[in-house]
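Written below as structure tokens is the structure these notes are about.
Every protein chain of the complex appears in place save one, which is left out.
Moving on, here comes chain A:
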Amino acid sequence: MMTNLLDVENLWVKFPTRQGVFDAVRGVSFTLGRERLGIVGESGSGKSMTGRAILRLIRPPGIVEADQIALEGVDLMQKSEKDMRAVRGQRISMVMQDPKFSLNPVMTIGDQIMEAYRLHSKASKSEAYAKSLEMLEAVSIRNPERVMRAYPHEMSGGMGQRIMIAMMLIPNPEILIADEPTSALDVSVQRQVLDIMDRLVKERGMGLIFISHDLNLVADFCDRVLIMYAGRIVEVCDADKLHEAQHPYTRGLLNSLPRLDAPRKRLEVLQRDPQWSTAPSVSGRI
């Protein structure tokens, strides 16, 4: 049996509003081993909120409730904010959607990567510098010495995202949560970034949670897929069998994509069934 790195049970994310409590995530359960787990869904389906809730990044007035979020048997829900800080980055790290907003614009890239490394280890400056260079090379950045001196605005989107991946992987975490890491990138660059992420995750035996709205990408890249709709998991399937998915929502999403190899006069439009959002969540636990 596969050992579980992360075990999430009955996770709820709630936001109180003037119209009452809005449930962004409603009773989601899943486990993550040393595998690539995809979470797909439309915007507003709660997929990013699930990723953020694991790291306890949801701030008040948002409320996170769960029976447990266990990282190798230790419940993160019970931890104090101070203890959480030792988890974030070091044991679970997260790559956000747009590198433009996650890099500090007034710090050189080298300083940022070295800061990330030295926060979690007692390395000296020169050690951190050498390690950062090595990491930049690992994400296939040409001329890393120059990049270390550069500021984020001098980087293209693809380079920025690779720098983010380097920064997130430098403390050698056990789990990487990637929230739409490639949706701000071009198709050609997308593949490159994914290959790099894939290689590093495999080499280090990490668990990866890959959040995306792109079904084809997830089918290609992940091992297992959770499909979310209105805050619930409606279907769990193996990524290579995604195209044989049963749930009408998954089928609808797949059919609404235009395809080069199968031309159609009209695209199918997703017909939503109110029952989907009331049906209980499917468990993604193994």
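In this section, a residue touches a chain if its C-beta (ideal position, glycine included) is under 8 Å from a C-beta of that chain, and two chains touch if they have at least 3 such contacts; residues count from 1.
We take it that contacts and distances are computed from a predicted model.
Undergrad: Can you pick, from "Succinate dehydrogenase cytochrome b556 subunit", "Peptide/nickel transport system ATP-binding protein", "5-oxoprolinase subunit PxpB" or "ABC transporter", the UniProt name of the chain not shown?
TA: "ABC transporter"
Undergrad: Quick one: which of A:V21, A:A86, A:L119 or A:L257 touches the chain that's been left out?
TA: Hidden-chain contact among the options goes to A:L257.
Undergrad: Any idea which of A:L57, A:L270 or A:I286 touches the chain not displayed?
TA: Once the missing chain is taken into account, the touching residue is A:L270.
Undergrad: Which of A:G62, A:G157 or A:P171 sits in contact with the chain that's absent?
TA: A:G157
Undergrad: What chain A residues would touch the chain not displayed?
TA: Considering the whole complex, chain A reaches the absent chain at 42-43, 156-157, 186-191, 213-215, 252-253, 256-261, 263-264, 266-270.
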